[in-house]
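With one protein chain held back, the other chains of the complex are shown just where they sit.
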């Protein structure tokens, strides 16, 4: 049974410096509130895992919380660059970070292998690219056909944090809309926290609803608007203007730092 | 776009003697009407693939339609034996059939590999059992950890036939309740037929609804009560008494044959 | 005061008691299903019932005939596909206890549900593996529920469908299994549990009125007997009336 806790408690209990942490949510349901709480609690040296680092990891990298980044697409969707991500990789600001990059298919299969407690997943991918030489992928031969395929290692983060629309008081979670890899991330991780827009007495089954039973989750915390500027379908809408605005704010180190202090650290 | 056809047309167009055919539905939504149409059309020498042969394959085997059976659990759920299945294997009546058996996990992963167009799937299973020596499974080593796991070959039936609650006029299908391996079977097969309880103007999204777009299905046919004595959640109920009754009918070859003639072949 | 329990009822009651502290239980149909429902009624209302049809957290009012009865889907917290059930839920060992039956059980609690006689020319063709091999490998522990006869408790299996403790100590570890394996075999005569050291099934309890000699008589190998086997706690009135109410639904 998941414990229903405050966001502060949940983050403090589950995440320590140096942990590998996956804050997932594919464009939709990105757990901004939880990520910001990690920053307020001063977590450092994190291995940050996310298919699409998005603004959230741009912010965490820019404040120096990341030791390592595992990802597959580091852009500001529809807008352009993630400037803090670029500054860290291109100029080592605020400090250098180690990176491990994959394709989306690779990351998705790595999470799925983790959720299945298998050491690796088999897929068609990476063939002919330079990616293969720069990341953690091997070739494997089909024992039936001899065909050569890609093998990617399972992802098993220390902690997975995802955001959902709602949970009941026993910690059963329901999300709907684009489900991304959240279920896989939760099941692959050693510990898990789910932030939700609201806690309800009873989950009302709904079309496209993905329900995750509370007994495979460690903690659930209420965090209204917890995915903004991303969104929680049916409750909040994606703040596309903020994604454009971030392009300006994040270009300049000082402006970025001031903005984060004012809107995240001291908030 | 799936063609909306009659059950007779759909079966006649898609299934030929000697085909490998997967009529799936895990206890729920078993496509009895389609299977019976196959028998009326006199299809022979079929490779019948199903996790749980259930009464439907007991009937098809008993009438001699099967050359080969690929399965993982050949019982009458909650009742006991499948007598025609046993008679074919134990006594070669009406003729001997070849069998290939797996565990449920193995069959499910074989369908999933087929749906992903991968030649095999990796899983933990079969280890230490006599099954491994009597079926099509290999061991494979994890290229990262060296751990030895089981590899099972993809299932790619010539034809998959499943039953669902409803389809719209463009052949988009929706099923709900226990989803089994129907989606995987459809996507793994070269050709596919979906029988439905009803054809509607518009699929109304609903909790637990699994929607399969018409453009990955070849044909859709209306077949009300098409899963009886299995059931279509929300529309028909499982005829548990028939499952018990079948235990008597199917014990005796003559009684079985007479029953099939009266209720299926001449129906 | 309900009348004396039959040995079958006693078997179900004893199986249910195994679930007092379980978070989740994986069950097939028949007596195990009845026992799990009984456990929810009298011991453990929070117990999560998982059926291989994909229904997680099912709360059926009636004992289901099949693992796919509509009531299971309608009352489940979550319903998942069969690939997801085995890959995301069973394989990783998320289920605490699994109840399994079998046609044959050997002294190391290995199970046969495939054939009696030779595989190519079986005397009796049984249903086959179903989910048992992976369930027994991965669930936290396995409880076997079987009728106690020499036909079932055999010195050698005709076919190893499901590995319990293999050939004894270390076997499961060598096979890389995640779960602890069989912790009890509950029969209509008593309870067998694997010896901690040798892993061999040992008679640790007999049902009321049953002697160890009778149990040996019904077992196809020289049965180890604990120094002083307990006598099964008889069903309480609550257990028995709940069970009878349940099966009468």
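Chains here go by letter, A, B and C, matching the order in which they are written, and residues are numbered from 1 within each.
Please note the rule applied: a residue touches a chain if its C-beta (ideal position, glycine included) is under 8 Å from a C-beta of that chain, and two chains touch if they have at least 3 such contacts.
Bear in mind that the values here come from a model prediction, so they are computed numbers and not experimental data.
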Contacts of the hidden chain among displayed chains: A, B
Contact residue for the chain not shown (choose from A:40, A:68, A:104 or A:253): A:104
Touch criterion as defined above, residue of A:179, A:205 or A:224 at the omitted chain: A:179
Per the touch definition above, residue among B:172, B:195, B:227 or B:240 touching the missing chain: B:172
Absent-chain contact - pick from A:90, A:202 or A:266: A:90
Interface with the unshown chain - residue positions in subunit B: 1, 115-118, 172, 183-184, 187, 211-213, 215-216
Residue numbers in subunit A that touch the chain omitted from display: 26-28, 51-52, 71-75, 77-79, 81-82, 85-86, 89-90, 101-105, 108-109, 111-112, 123-131, 134, 147-148, 177-181, 183-184, 208, 231, 233, 237-238, 240, 243
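Keep in mind that, in the parts below, only the chains that are shown with their structure count from here on.
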Between subunit A and subunit B, centroid-to-centroid distance (C-alpha), Å: 39
Distance between the centres, which are taken as Cα means, of subunit C and subunit B, whole angstrom: 28
Two or more partner chains touched - positions in subunit C: 87, 91, 178
Subunit A, residues touching no fewer than two other chains: 117-118
